[in-house]
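Complex shown without one protein chain; remaining protein chains in place.
What follows is chain A.
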Amino acid sequence: MASTARRDVPEPPDFGILKRLARDQLIYLLEQLPGRKDLFIEADLMSPLDRIANVSILKQHEVDKLYKVESRPALSTSDQLCFLVRPRVKTMKYIADIVNADKMSGRSRKYKIIFSPQKFYACEMVLEEEGVFGDVTCDEWSFYLLPLDEDIISMELPEFFRDYFLEGDHRWINSVARALQLLNSLYGPFSRAYGIGRCAKMCYELWRELEEESEGDSQGRKPEIGNIFLMDRDTDYVTALCSQMVYEGLVDDTFRIKCGSVDFGPEVTSSDKSIKVLLNAQDKVFSQIRNEHFSSVFGFLSQKSRNLQAQYDRRRGMDIKQMKNFVSQELKGLKQEHRLLSLHIGACESIMKKKTKQDFQEMIKAEHSLLEGFDIRESTSFIEEHIDRQVSPIESLRLMCLLSITENGLNPKDYRSLKTQYLQSYGPEHLLTFHNLKRIGLLTEQAAGETLTAVENRVSKLVTDRAAGKITDAFNSLARKSNFRAISKKLGLIPRLDGEYDLKMPRDMAYVFSGAYTPLSCKIIEQVLERRGWQGLEEVLRLLNGTEFSEAGAAEASPGRDSQRTVLAVFLGGCTCSEMAALRFLGRERGCRFIFLTTAVTSSGRLMEAMAETRA
């Protein structure tokens, strides 16, 4: 892959400052409550917090004990309790219960709630209704952005996807706008902005408003990021639903990368304990294979191990002095590399084992024919069988969605029979999950005249409403067709096969899906950046049914500048590892650098789980 790469890809900006800002603010907030205190941390804030401030920093600022916010009653004995939470109603009730329990037992303590990334009025409302608003003090930790890697910034808001796309809840839009404002002030001004999707547009507009209000002086600063591209996840569900084939994506699908690190279990480490590994560009082995198609990873790893062995072997012919040098300088690095190498080899083996067990090849074949639109019947029976054999509820659901979205909805017969079989196989509670999937447009029935017009009527009624003209609502997705087949044809997403696709020397972004499909989201970004706008893509836009925009800022610098070749790709609702790999490939080809800002790193599994209605 290196042979085709251009040498002039700009270096990514230093995002370490984001961490420092977050840390300093957290420390400041903790010191606002002087004295020893116990800290309660929301479960999904734990990993991000760990990346910002470790336990020893917390201890330095008089945090005594750390607890997880969960349903169990708190056992803390400290006189000061500090809660570090997401602004959720559920958590507010948990806190209110603690406070009320203390009140009942006549105990007086100090309570402080730190909301991250921001406080919502609804939370205060709950505190008030529970009668504890006067007993707690509230603060905001504006921790919007966590740099996961040199080119990935995550907002760590996995609930964004469900909240916005399913529930039509707009509260996170403000957070995104603020995050953009922060990035713009540190690395901007962004001179060009593109976007597609209603959420993207809202975020963009709100961000512009924030900028105007603050009237920050961005003049004279040298921008590090020149372009920004915002995209709603619902522009392209197909890519997110496909089985990932690049190494990083497979690791994510198989082991679940959490906040940039992964827990390799005993089956990988070949010992009896699991190891937590940070996966980023600092990992020399991982950084070389993360974007590779899985089929070439093994070859690479064995080559790497031979090289490593050779370097070890060098010490044979060494004299004392050289040996001393070797031990003091190289040995540590080699050992580290060795350790990582064996971990990744273990991971590969484990992935292989799992995949072969599940008839992986057959599933990939079915997926590919869905994407291409061939042998739909055969694929449908494959899915049926998948359901019957209870392979995995999430996987079955994913395949059903992929079928629906590529085919513009299932025909009524399949729709009923697949759902029935699914309910029989995996349990009846998924009835609600199906309802959610229908609402969001992932699993729908092919238009049967009457019902759709009813919905359309309703939607058009809403659109005439003045406010609704500006802002979407959840019902909208109902009327939306995916039009995948037509878009695919228009953009040439399915590469023509002339001979074998060489996955070791990829020609285009399709390599991330074994050369069978170019991710739609990445293709759109490529096209828009190439055309510097949406001209010529009108037909595609009509099919996408998207709200697009493209704006140029006042100061358009010369295109040769590094900042002009740095693009901030914002994925609202999540971005998959495959998409990142594809865009990194595009960047190397075109000599530009993509920085990913995502509400959370996502995968097909996570999307499906977000839709699933759990038994509370």
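Please note the rule applied: a residue touches a chain if its C-beta (ideal position, glycine included) is under 8 Å from a C-beta of that chain, and two chains touch if they have at least 3 such contacts; residues count from 1.
Definition applied: contacts and distances are computed from a predicted model.
Visitor: What does the UniProt entry say the missing chain is called, choosing from "Glutathione S-transferase", "Vacuolar protein sorting-associated protein 16 homolog", "Necdin-like 2" or "BING4 C-terminal domain-containing protein"?
Guide: UniProt lists the chain that is not shown as "Vacuolar protein sorting-associated protein 16 homolog".
Visitor: Out of A:P393, A:G409, A:P519 or A:G574, which residue would touch the omitted chain in the full complex?
Guide: Result: among the candidates, A:P393 touches the missing chain.
Visitor: Of the listed residues A:E167, A:D263 or A:E330, which contacts the missing chain in the full complex?
Guide: If we include the chain that is not displayed, A:E167 is the one touching it.
Visitor: Could you tell me which of A:K90, A:R107, A:R306 or A:K353 touches the chain that is not displayed?
Guide: Answer from the full complex: A:K90 touches the omitted chain.
Visitor: Which of A:I17, A:M125 or A:M505 touches the chain that is not shown?
Guide: Of all options in A:I17, A:M125 or A:M505, contact with the hidden chain holds for A:M125.
Visitor: Give me the chain A residues in contact with the hidden chain, please.
Guide: 88-90, 93, 120-122, 125-126, 129, 163, 167-171, 173-174, 177, 202, 205-206, 209, 213, 384, 388-395, 416-417, 419-421, 423-429, 431-432, 435, 462, 465-468, 470-471, 473-475, 609, 612-616
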